[in-house]
Structures are given as structure tokens and as C-alpha cells.
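Here the complex is missing a single protein chain, while all its other protein chains stay put.
On to chain A.
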Amino acid sequence: AALKDGLRSQVSAALKEGRVTPTELCQQCLARIKSTKFLNAYITVAEETALKQAEESEERYKRGQPLGILDGIPIAVKDNFNTAGIETTCASNMLKGYISPYNATVVQKLLDRGAVLLGKTNLDEFAMGSGSTDGVFGPVRNPWSYSKQYKEKSVSKSHSEDEESNWVNLGGSSGGSAAAVSSFTCFAALGSDTGGSTRNPAAHCGVVGLKPTYGLISRHGLIPLVNSMDVPGILTRCVDDAAVLLGSLAGHDPKDSTTIQDEFKPFGLPDLTGVSKLSIGIPKEYHAPGLSSEIVALWSKAADLFKNAGAKVVEVSLPHTRYSIVCYHVLCTAEVASNMARFDGLEYGHRSDMKDSTESMYAATRREGFNDVVRGRILSGNYFLLKQNYEKYFVKAQKVRRLIADDFVKVFRSGVDVLLTPTTLSDAAPYMEFIQEDNRTRSAQDDLLTQAANMAGLPAISVPTALSERGLPVGLQFIGRSFQEKQLLTVAKWFEKQVQFPVIQLEEVKRHDNGVFQHQKSASFS
């Protein structure tokens, strides 16, 4: 009964009033994780420590001294964040069994506020990918594959046969976190976003995915993909919750020299009564080839929604958008090549048995520890960083990056408050179809609409908008000005309220029965 939409509206109040205890909540979530195991959203479930944290939270509530709004709230963390004492694998053989001695700053902040860490979620290996399919623990399944909404729309002959092979992909690379939130195993999850890795799966799973401004949230402890673009991402079931999480995580970290010094003040989101003062920009270049007609229509409908409500909706141009994929490819692979250099088997992680020489040990370790995607990017990156190529590729890409960032500056300077774009090119593809193309192709396609925001360091959020004809979620993206998360989230919240995105109706697998989950037996979970 307590597991409805979000934090403030239901659970926090419930905890405070004693209608549900942190332990009960934790147990419910753990049970739910078990019953949705087929989603493969979690790599590690930290059952013991979670229950312990829940107990401690309970003590605090009993004493009437909860740490705050997050005390006792179960959350999940993408497995590329360091968690002390809990395995951190990055879904790679290189770090299988790796127990980090320290917590990422964002993890520590959550724990300090009493959040209950349920476990580490699945991802593409080292966050390289847009399908959550290429990690060593296997692919993550979109919970909507098992939703009433999808099943009603899908033409399937034999029910049980198709269910096993016809499940739907959910994008990536933070697929595990998106699935965890979408399937109600936790109330919020941390992802990471380098080219869209939080927003993309959020859109495919019908949850909110927030990419904060670069420099707002500490990256200390986030195993890097591209240091100059990575941000910790926030996945929740509603925009208000994203604001709550943001409030707990943002702020200068002396351990991360790329975080800004300015003091951060957590904010609540006002309920916009009207949007007449707002200027929404529609970047024409985001009408990209490959954008499904369904999404074009939805995008247009959303623009009209704002217009009809009195907002100023203008078409704008971000002329260098078409170079962003190629530019991203060069800069990303270069940083990847550099960041992965530390994985040599010497200090931690996988070490090959090859003993002939240090060099041969390195080579074997890296061949064994990394998948093809990672190795491919390392080779590309090293190529671009060679002395004879550096100017042509890396420096050139940096310059183009500057142009892309300047496009946004110009548009925002012209009076636009927030940009409205699609998040993905289409709704999620069936897994079997998704894997027809390789990781590189998929990434190039799927990152198109999201990664310019990473290039420019801007905040962006994907808000679940509507169901596609196939019954799968489609999200739309809002991109805001640097460090103007409050404005961005306020607009997103207003939009969320207008569209009233449906709650997922998950048909439960009947094997798991938990007394607390009375309603689980019924078809809908609301």
C-alpha cells in the first residue's frame, strides 16, 4: 500500500507517521527484486547491509529523529559507483570481485541521509553502450515487456514462448537503474550520463531521468568514462523526487576539482500556475533522420501544449548538432583510452596468469578483462592521441565541441528558457532486433539527441510523456541553462502534470508471494 508513486507524496509521510517502517519497506523492495529477477536489473543485491541500514533508520524514526526526507528510503546505485564493502564491477571481468575501500561522494551523501542501499545495478560494460546489453552479467530487460500495456498491443502467438525471447530492450547504459525504478524495486536510483546514459533508458522505461549540469554533482568515486562529460544521473518516478535527490547530492566536493565552488541551495519545486512567461525553444536540427513519426507527432503535440497554455514557443537552430556524434566519438574514445590505462592487473582487479613478462601480463590481463567494445574504444582513442593525429582529431574535436556549446549559449541568450526535444529516436526495440546492430552503430544512433547536452555540460531531463502505439513509454527531453536546474525541473514538473503518464501495470510473476504485497496478486500495481 505504501509503494505508490513517489517519495514525498506517499512513503516519506508513511514512514514518519509509522504507517510503514523502514524495515518493512526494505523487505518489500528486496522481495520485489527477487520477484523481478528475470529483469536482470541488479548485479549485486546487498541484502544484509540494506536490512541493517533499514533497522538503523527505524531506530531513528522511533526516537523521532529521522535524518531527513531520505531516511529509510530504498535506493539503487549503478555499478560504476564505488561502494565500500560492496562489489563494484562496472559489469566487466576486469573488476569482477573488486571490493572498493571507499564510497563515491554521492553514495556517501545518500547513506549519510539515511537512505537504504539495496544494491548495484546492471549496465553496459564500463558504461559503454546504449542498450545495457554488453555487460558481462547479461542484458537488462525492459520491465514494460511484462506490462499489461505492452502485452495488449503486441501480436504474440504463444504467450510463454515469446515472453522468454521477445522481451524489449531499454536503452542504456544505466538500464539496470532505470529498470529498478520502473519496476518499483526502489524509489530512486543513481545512474551516470556521458552521452545520454541516464536519459535514454529513463525514456524507454517511463521514468524521469535527470542529467545535472556538469560540475554540480561530485564525480569522486564514479568510475569515469569521459571525465569531461560524465555526470552522476538521477532516476526517479516523478520530477519532485528528482529535485529531492538533486538537493541531497549537489554541491562542491573538495575531492572533485571540477565541481563548482558556489554554494548550492536545495530547492522545492513550485507548482506553475501558468507558463505565459516561459519561452520554449524547438531546435530544428533535432528533427533527425530516423526519428519515428510517432515521436515527431508527440513532440509537436507537446509544443502545442505549451503554446496553448500561453508559452512562447519558437523554432531555434543549433547548427553544429550534426557534428556532435563524430566529435563525441573522438573525444570519448580518447578519454577512454586514457582512463582505461590504469587497468593493468597490478594493483587491483583481474590479473592474468601470464607471467612471461610485465608487458605480456598487461596485454593478457587487458585482453581478458575487457570486452570488444571497451577494447575497440581504447584502440580508437589511442589512435586519435598519437602525436601525428592529435591536432587533426583531438584538437579539432575540442574546437567543434566549443562550437556546439556556443550554439546553446546563443540560443539561450536570445531569450529561450528551456529547449524541448525528443529523448530517443523511437520507442524501445525488441532485444532480438536491437542486437542486430553493433554497439558502435547503436551508440551513434541512440546518443544523437542526448549527447550534445553532455558536450555543452548543460542540464537535461527526460520526462515520460506517453505510450507508443506498441504500448511502450516515450519520453521527451528538456534542456536547460547551466546551473538552472530549478527552472528546468519546474517546467518539467508542469509538463509531467499535464501529460499524466500512466503507471506501469506489471503482471506479477506468481511464484513469489509476500504477505505485505497483498495487492501483488491483482493485475495492476498502483
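In this section, contacts are C-beta pairs under 8 Å (C-beta built on N, C-alpha and C of every residue); 3 or more make two chains touch, one makes a residue touch a chain; residues count from 1.
What we mean here is this: contacts and distances are computed from a predicted model.
Novice: Suppose you had to identify the omitted chain by its UniProt name; would it be "GATB amidotransferase", "SWIRM domain-containing protein", "MAK16 protein" or "Regulator of G protein signaling 11"?
Specialist: This omitted chain is identified in its UniProt record as "GATB amidotransferase".
Novice: Touching the hidden chain in the complete assembly: which of A:R141, A:H220, A:H329 or A:K493 does that?
Specialist: A:H220
Novice: Please pick, from A:I75, A:L95, A:A179 or A:I282, the residue that touches the omitted chain in the full complex.
Specialist: Only one of A:I75, A:L95, A:A179 or A:I282 touches the chain omitted from view, namely A:L95.
Novice: For the full complex, which residue in A:Q10, A:T49, A:S228 or A:Q498 touches the chain that was left out?
Specialist: The one listed residue touching the chain not shown is A:S228.
Novice: Spell out the interface residues on chain A facing the chain that's missing from view.
Specialist: Residues of chain A in touch with the missing chain: 81-82, 88, 90, 95, 100-102, 104, 219-224, 226-228, 254-258, 261, 334-335, 337-338, 340-344, 346-348, 355, 358-359, 362, 382, 385-387, 390, 394.
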